[in-house]
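Here the complex is missing a single protein chain, while all its other protein chains stay put.
Right after this comes chain A.
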Amino acid sequence: MAGYVIRRFLSLIPLLFILSIVVFIIIELPPGDFLTVYIEQLKSSGVLISEEEIARLVKQYALDKPLHIRYITWIKNIILHGDFGRSFRWNRPVVELIKERVALSAVISLFSIVFVWIIGVSIGIYSAVKQYSMFDYIFTFIGFIGVSIPGFLLALLIIWFAYTKFDIYISGLFSQQFVDAPWSLAKVLDMLKRIWVPVIIIAVSGIAGNIRTMRANLLDELRKQYVTVARAKGLSETRLLIKYPIRIAVNPMISTIGWTLPAIFSGESLASIILNLPTIGPLLMQALLAQDMYLAGSLILIMGALTLVGTLISDILLAWADPRIRYGNTGGK
């Protein structure tokens, strides 16, 4: 087990390296470097920037140097100083912007992940055990719809429906008076009151996906002979279910649990944009639209790194949960 964990850890290093290169390419992709864009912006808004300031920025980000030096400067700043560069649209360090939004993103995502798991898995189990019952048909149908409608469309439809039918305008996380207010108990309570709608909208497609996988996996397991044997030996139905088939059926979902890590960081991007949530997703979109590439690049770098780490965690979890993987048998038939 320890050897396995260490091996997987080491394999992370080259992947992180490649990721940083890809992100750097993305940062460099838009035509013209960002400093010219920045100076243009300042000029159009009437602010004059001094020659020294420009020279300082050029030096800090090594803009006069060739590509590979620029890359090294960029990555060195990140690793050694935790400096992800500057957002030129907001005219602030990237780190500050991320800090502001990361907590809310995490709260929303955590809530929805709990929903996705508890509801998705339990309905999946129910559907599989009571296959072809009325509720199974209903849930399967809901599952199909949930998988097929993208989050942003669902958000749009629900907001529209709530607005026209009930005259409720779902937008943002806070009531008007709390938007710019400092944190207080009242603000938290206000948020908790309003957080459910976005959480449910964001969770729907995940729930649908989990229902489908859980149902399919469990059905496959229930047909196997060991289940019949256990039943023949007189094991109670609940015990039988929990002890073996569910443990196996949940495996493929454990292997994707790592992906929730970047999701916690970013929040569902597109749905958040529609719902006007102050999370990382909309920040990324605005950065990309404005070609604010240091901000966008940093966000993608963090998300990518979190995905890689998340995959690692899933693999370790999987190895812990499933002895067949732990003992080096990688599913050979």
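Criterion: a contact is a pair of C-beta atoms (placed from the backbone, for glycine too) under 8 Å apart; a residue touches a chain by one contact, two chains touch by 3 or more; residues count from 1.
Keep in mind that, in the parts below, contacts and distances are computed from a predicted model.
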| item | value |
| --- | --- |
| Omitted chain, identified by the protein name its UniProt record gives, among "Cytochrome c oxidase subunit I", "Peptide/nickel transport system permease protein", "SDR family mycofactocin-dependent oxidoreductase" or "Protein FdhE homolog" | "Peptide/nickel transport system permease protein" |
| Listed residues A:78, A:246, A:273 or A:319, member touching the removed chain | A:273 |
| Residue touching the undisplayed chain, where the options are A:78, A:201 or A:303 | A:303 |
| Touch criterion as defined above, residue of A:207, A:284 or A:318 at the omitted chain | A:284 |
| Sole residue of A:144, A:183 or A:320 that reaches the chain not shown, by the stated touch rule | A:144 |
| Hidden partner interface residues of chain A, rising order | 15, 18-19, 22, 26, 29-31, 144-145, 147-150, 152-153, 156-157, 159-160, 163-164, 169, 171, 259, 262, 266, 269-270, 273-274, 284-285, 288-289, 291, 296-297, 299-300, 303-304, 307-308, 311, 333 |
